[in-house]
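Just dropping this structure here.
All protein chains but one are shown at their positions in the complex.
Take a look at subunit A:
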Amino acid sequence: MTAPSPHSPPPGRTLTVRREAGDTVNRRRLSDLPGWLLSSTTVLILLTIWEVSVRTFDVSVILFPAPTRIVEALVEGFTQGPFLRHTWVTLQEIIYGFGIAVVAGLLVAVWVSSSRLAEKIVLPIVVVLQTVPKVALAPLFLVWFGFGIESKILTTALIAFFPILVNATLGFNSTSGDQVNMMRSFGATRLQILTRLRLPTAVPSIIAGLDVAVVLSVIGAIVAEFVGSQAGLGYLIIASNTSLDVATMFAALVVLSVIGLVLHYAVVLGGRRLAFWSEENRARSVAN
């Protein structure tokens, strides 16, 4: 067999490609529509299917209430029922718990990342503690701090603390040595390097930690209420479960989801404003 000479033309006919303006018709695709429109339409369709099936198959309200029943329970709960009171209790637990976690997480992160000794002592402990399922401590906190709001706040704070600490520490340590040298060459003190370089550098990382923590806060508050409480949306879920009032249960779930969503977006949007300069955020604004 002889190898083909590199100069011999490849087999086949001569092909020509010509492109001109207006060649392809710009077909409108469904995926060209904005994301929020597509997903909310989908949700509406699913809710309609849910509603229709529950009605046609006459499913028991106890098993699966129709969306309209849930909305009814929601409206009723807020106008005549105890929803407002319970929502307020849970919201307080989330906000105080999250707040404590933010302050404690950031302080410990600053401490750990500014002292090598603290880092060597604290970080291994944190790594071990992180693997402990913190919700398992909720019953213990109940014993220590009682049935009131305090035990819920502490459970929430404990759960939200770790992602904030870990992400903030990561952020503080992501400052480059060259940047530190730059600041020092212009006479910056250690404190100035912390506040004017390390802290801003850490902001994108801290925001990422806050986002995880805020979602965990909602979970923490509810689980703590499940364990033992006299008020709150978690209490409401347990109570309506016992009385087989499934519509109220779903309604409480809706309120919880709204709280989680609002907090999540508050963190994300606030974060984008604060860290407008980070590569990640700029990539996002280009994509939008």
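Worth a mention:
Quick note on the criterion: a residue touches a chain if its C-beta (ideal position, glycine included) is under 8 Å from a C-beta of that chain, and two chains touch if they have at least 3 such contacts; residues count from 1.
One rule holds in what follows: contacts and distances are computed from a predicted model.
Considering only "2-oxoisovalerate dehydrogenase subunit alpha", "Cysteine desulfurase", "NitT/TauT family transport system ATP-binding protein" or "Glycosyl transferase family 2", the record for the omitted chain gives "NitT/TauT family transport system ATP-binding protein", by its UniProt protein name.
Within the full complex, the residue among A:Leu44, A:Ile62, A:Val75 or A:Met182 touching the omitted chain is A:Met182.
Screening A:Ala168, A:Leu197 or A:Met249 against the full complex identifies A:Leu197 as the residue touching the chain left out.
Mapped onto subunit A, the footprint of the missing chain covers residues 178-179, 181-189, 192, 196-197, 200, 203, 275-278, 282.
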